[in-house]
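Heads up: the structure comes next, in structure tokens.
Every protein chain except one is present and positioned as in the full complex.
Moving on, here comes chain A:
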């Protein structure tokens, strides 16, 4: 059965400890074809990553010709970063080449998967609650378990982040996935050394060793299938040094089940069972010992190591009946298991394998990590081509600040939340400590990017602002959330930043606007709210929704604008000679709004300013209703009230006279007007103007569609004498009726 299970070497080595390796080791991230996928290069001048524009490039000719032709490359960063544009200006441009080009930004990921990853990381951080802040335990703490609980909460956060990164990495193309895998290696190394409970104990606990092996095996998925195949290539595999190199490599990486599987598959035990009892027993003991490796630790490791040393000593002292070479191989394995430093270094291929081996078999303690690291690096220098190796060295050395730029170059979001969690754990200096150390040169206020802020705060603030350059409402919420939750206690700087940002929020519906206004209220930003109302007002105005525009302008405190649009409504209706067919407006001015419009709508639409500024239209509306009801006296009274209204613009007086007074009441000989009323009208006529606006309105009125001109004179100037003449007639008519 075992043979069946172990029959497939791929099963054996690529599902180690249920680790789902992302890629096989044959994939080389430095392979050109691998990198071509995203068209990355390196700029010779700055050493920065170089990308290109999408598709066709702006400069098609050699650069020297481009310049000689007087052309110039220009670039505009858009409010949405990914929509920035490049173009060519200058002489001799061919019209067909007048194009706008979109760039490929390195590190700007607009995919849904990335957005989801960002949001999840933020949720993880947010859910830390008060554990986002690290506080040094002080004397006399009531709750002695608080530091441990805090530690556990933060450990869980980094675990969750690592899981999310793993999931996200699995959705990415190889080049991007390789970068994320490097991030994962750094996080896993950090988890092993800084985010395991019981770090205060002298000896590392089980989590340390398990996470250590997980880190090494995930970061560098050795041994490869080729190495396994080579180890089993000979007729008698266990006689090959490659075989023992494989076994020992597996041991150094903590892959004990796999090492035992390799030994069993080689038939070594079967072959020596009858030839050398001592070697057979020693190997069997070693296998049993491996199966009992005390990840739980404590006293158990000392006993385990003592047994390993006993087996080793016993084998050295015994005479065996196997090839001397095989005896040496077995001896090496036993020595390695018993923590022999030289064997550990001899059989490891990399510094991290040595490091892991020393931690597993020498003395598993965090106190010796620096020493183990130095020994390992001396034997196996780190590969400077791998970002994660250098970063992990920093992690082991506790230089977490040095890790952040490396992480940042690989994935910004990961760097940000990693630093935030590290600060929560107390691994990075926080802002309050920095403030205490600062010499006050930043002043009391500082800002989001001042050196008074911790590194984590700095990264968080930068990232928050970057998220506002995506046109994504969810990321905007995360951005504002990060600013609000960042450990910086500089609320005035946060408020300032939010005030500058909010008007740019890409709102689409009422919920978005509610969210914006809630933030304005929360951060006490009335001026920003006014800006938003102004923007909204103009937006709905372009959608021909005048009333809603007026509502927004009222809320923005732009009463002149409210007045302006109220008069526009008045003018439009007066020109039409009838009420506007707008249910809301008519309902408001008819005084029946409460019955015709739902109260909540009315409440959200009507403002006091609007009630006041729409009152002339309300009177005009009343006039229309009286006219329809043939209440001529009432209608005239309403009209005269309008004419007498002291704030009525002059050009509307002539409009009212021409549109309503003359045709409805004066032209008709049969309509009687009281003396008092005539006198009131005569008084208002003093305000009739013949200025440009009045003339323009009069012309427009006369030329109105489908209108007979109601016997109006050609010129506005001729209207007034005509009106006066008709008023005289009306007075005469009144006298005659009295007489």
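Methods note: contacts are C-beta pairs under 8 Å (C-beta built on N, C-alpha and C of every residue); 3 or more make two chains touch, one makes a residue touch a chain; residues count from 1.
FYI, contacts and distances are computed from a predicted model.
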Per UniProt, the name of the complex member that is left out, chosen from "Centromere protein H", "Ras-related protein Rab", "KLTH0H05610p" or "TBC1 domain family member 10A": "KLTH0H05610p"
Hidden partner chain, touching residue among A:79, A:241 or A:721: A:79
Which of A:51, A:224 or A:590 contacts the chain that the document leaves out: A:51
Omitted-chain contact residue, chosen from A:282, A:448 or A:609: A:448
Hidden partner interface residues of chain A, rising order: 41, 43, 45-46, 48-60, 63, 66-67, 72-81, 83-91, 93, 95-96, 98-107, 443, 445-449, 451, 455, 458, 461-462, 465-466, 468-469, 471, 483, 493-494, 496-497, 499-501, 503-504, 506, 527, 531, 534-535, 538-539, 541-544, 558, 560-561, 564-565
